[in-house]
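As you look at this complex, bear in mind that one protein chain is not there, while each of the others sits in place.
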Amino acid sequence: MTFSFAIPVLGEWLLSAPFSRSAALVNDSARRRAAFAGPPPDFHLRAPKELDPLFLGIIPTRDCNMACAYCGFRSARASATHMDYALAEAAVRWLAGHCRRRNKETLNVHFFGGEPLCAFDVVEVAVHSARRLAAENGLVPHFEVCTNGFLTDEQTRFVGDYFHTVILSFDGRPEFQNRNRRLKGRGRSFDTVARTARALAEGPAQLCLRACVTQDSVARMAEMSAWFSREFRPLAVSWEVLKPTAASRKAGLLPPDPYDFARGFVASRRILEQEGIRAVYAADLLPEPRYTFCPMGQDALVVTPEGRVNACYLPEEEWLKSGLDLTIGRLTPGSGLTLLAGARQRVFRHVRTKPFCEACFCRWSCAGGCHVQHTASGRDVRDSDFCIQTRIITACSLLHKLDEESLVDELLADRAALENLACQPSYLVSQSE
Amino acid sequence: MANLSITSLCNRRCSYCFARQWGWTRLPDGTHMAEETFLSALDFLERSGLTQIRLLGGEPTLHPLIERFLDEIRRRGLSALVFSNGLMPNSVLEYLEGRDDGRISLLINAVTLGSSAEESENQRAVLKRLGGKAMLGVNITSPAADLSALLEWTVEFKLAPFIRLGLAHPCHGGDNRHLPPNQYPAVGDRLLEFREKARRQGVSLRYDCGFVPCLFSRSGAETLKELLAEAQFVCSPIPDILPDGSLIPCYPLGRGFQEKKIPAGEGAVEVRARFADRLSAFRGPGIYRECETCPFRLSGICPGGCLAASLKRLRSKKKFLFPVASEI
Partner (left out) sequence: MKINPKPGPRGIAVELAPRIGWIVEEGTVRVFEAEKGELLKLGYPEAAVWDLISRYSLEADIVPKLAVIGGLNRAATRALLHSCLRGWLRSGILVQAGSRG
C-alpha cells in the first residue's frame, strides 16, 4: 500500500494516504519500507468550465448590532447599507435559473454579514422570493444563516420556521460571552443569545454553535461542551481560535496556546460525541480529502449589499491587504449575473497553489486554511499556531480512526512529543528510502 | 390494541411523562379506576376482539385492586401486559412471581438508568425475580441515552429477548421533556449500533409508534430495507381508556381529543376510526418541513412521524392585528 505522509507519534509512525482514505500506525522499519503515493491524478489548476456554486451567499448588510472585541469583519463600524429588495430577489432568481439549467434539486441560499438579520426585511424578501421561485421551478429551498443570535422573539421564530441550519456565534458561559461579544454601547448579550439558542434548539432548524476560544477560555472547553449539550442540545459545536485584532488586544483578549487548544478540542470532542453532538474544527480531517478549506475555490458566489459578487464573504479590505482580488462579478436586477473575465480561474489557481503546504500531512484536509488570512500572505506559515494546532488535531483524528485512544491520551500529555509531531519541516514519505 | 390506564398514581416523576402531561386535569393525583369501570372496559376490549389487555398508569401496580384485575383478565381467558416501572409493592411482585400460566407479562420501563444507585438496584432486584415474564423498554429523551444496560440486564436476568424502544414524544399543549425531531438522526446512529449488538446477543428490538425511516438515514440500503420490515412506522389512535372511563387517542394527544365514556355496543375499531377521522384533519404536516415532499410519506410507508410532534410546529399569536382600510 502506498502512503503520502509519515507523522512521528511517540516513537512510532502514523502513515496517511488521504486519497485512499487510509492510515496505519507502524514502526520505523515499516515506515522506511512504505511506498510513496504521488499527487492525486485529477489535481490540476484549471477551473471547471461550468460555474457550479455549492450555494448562493447573500450579505444583506455589513452592519451589526454587536461590537465583538475580536470581530474580523469590523462590523462595529461597518456601513449600514442594506441590500435593495430588488437585488435580493435578482440574486435568488439567478440561482433558481441556474439550478433549473443544471438540473439541481436544491435552491441553497446562505446569509452572512455583519449580522444579516440587522437587515431583517431584506432577509424576509430573499427567503420568500426564494421559496416562491423554488415552488415554480420544482426545487427544494434550503436556507442557512450565520447570526450572532441577538434577535427579537419574532426574528427567532422566523428563523426557526424558515431556516434549515443556523450557525449561532456563542462564546459560552456569561463571563466569556459578555466580555467577548458585547453589544454596541457595551451592553451584555448573554441572556438574549442564550434564549435564542434554546428557542432554536426546540424547533425544526438545525442549530450549530460556533464558539471563539481565547487564552482565558481554553481550559474550560471540556466543561463548556458539557454545558452546551445540557443547556442547548445543538447539532454541532464548532470551535474557533481568536484571531487577534487591534480591538481584541486592547480588550486584553489573547489567542490560546495552540497545544492547549488542541488538547481542549480533543477533550471537547469526546464529551460532545457521547451526547450525539458533532465537535467541529474547521481544518480537521474529513471523510473525504478536499482541495479547499472553504467554499472559495468551489465557485462560491457571495453577493454584497452593493451588488458585487465575490468569492469570499470577508470584507474587501481584508483580502486587498493580502494583495488578492476576489471580486468575480456583478449582479444587477434586470441584467442578472456578469462574471469578470478570468476571475474564476484566478481564484481557482490561488486556492490550489499552496507551496508551503505541499509537504504537510494536512494538505488535503486543512488545504491551507483560510485563503485570505492564512496562506495568502506569501509568508511561510508552517510554524504558525494555526498549523501547529491543526496538525495535532488531525493526527489525533487519524489515531481516533485507528481506535488508538490511549495513544491519543499519551501524546497529548507529552509536550515534547507534540512539538516533535507538529514541527517537522516535511511529512512526505520519502521516495528514496 | 387498546390500553387501560388504571390509575394516575405514580411513584416516579419522569421528566418526559406523557401520562402526567395531559394534565390529569380532570383527575386528582391518585385516581384509581373503579372496578365497575374496569369490568366495563374489559367488556369493551373483548367485544373488540382483543385478547391482550395492556395495563398502564401512572404505575399500574400501585392500584389497590391490581391483583383482582389480573385475576379477572385470566379468568376470562385473556392475557395481560403490564407496563410498569418495576418499583412495585412486594405483595404484587409475589403475586406476579406466583403466576406461571403465561397469561401475565410485564414491560418494565428502564426508568432508573442514570438515576440513583438505590433505585437502579431496586429495579434490578425486581427483574431478577420476574425473569422471563418481563421484557425491558425505554423512552429515549436524548441521543446520549446509554442503552447498553438494557442488553446487559436482559441477558443477566434472562428476561424475554425483546427490547421495546420508544421516543419521548411531546404532549400536545404540554411541556414535558421530549426528543426534538432534529435530534432523531443522532439517535438513529446510536440505535443502529445498538441493534447490531442486540442481534449478536439474540435480542430483538421492537419500535413504538412515531419512529420514522429518516431517523435511520445514515444506514445502508440493506439495513434500511430490514428496518422497513421490522419497524412499522405508524402513528394512529390506540385508544387509551383512562381511570374515569373516558377515551383518548393516546397520551400525547390526550388534550383536546377525548370521548367522555366507553361507548356501549361499540368496539375499539369504531372508536379508533372516529379518532382517526378527527385527527386526519391535522395530518397534513409531518414532523419536518421536508415531510411534505418525502418519498416515504408520499408512498404511504411513513405517516410523517408522531402527530403530537408535528403539532409542536404550530404557531399562533394572540395579537395578529392588522389595521385595514375601510374598504377591502
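Think of it as A and B in the order they're written, each chain with its own count starting at 1.
Here is the rule we use: a residue touches a chain if its C-beta (ideal position, glycine included) is under 8 Å from a C-beta of that chain, and two chains touch if they have at least 3 such contacts.
Note that the structure is predicted; figures quoted are calculated from it, not measured.
Between the chain not shown and the residues A:24, A:140, A:226 or A:280, the one that touches is A:140.
Only one of the listed residues, B:229, B:264 or B:314, touches the absent chain: B:314. Residue in contact with the omitted chain (choice from A:125, A:145 or A:237): A:125. From the options A:89, A:115, A:275 or A:318, the residue with contact to the unseen chain in the full assembly is A:89. Note on the undisplayed chain: of the listed residues A:162, A:239 or A:427, the one touching it is A:162.
With the whole complex as reference, residues 85-86, 88-89, 121, 124-125, 128-129, 131-132, 134-136, 140-141, 154, 158, 161-162 of subunit A touch the missing chain. Contacts to the hidden chain, counted on subunit B, fall at residues 256, 278-282, 284-285, 289-290, 292-293, 310, 313-317, 319-328.
The working rule: only the chains that are shown with their structure count from here on.
Computed from the mean C-alpha positions, the centre of subunit A lies at a distance of 42 Å from the centre of subunit B.
For subunit B in complex with subunit A, the touching residues are 142-144, 180-183, 186-187, 189-190, 288-290, 293, 312-313, 315. Those residues of subunit A lying in contact with subunit B across their complex are 140, 157, 161, 164, 201-207, 229, 233, 235, 274-277.
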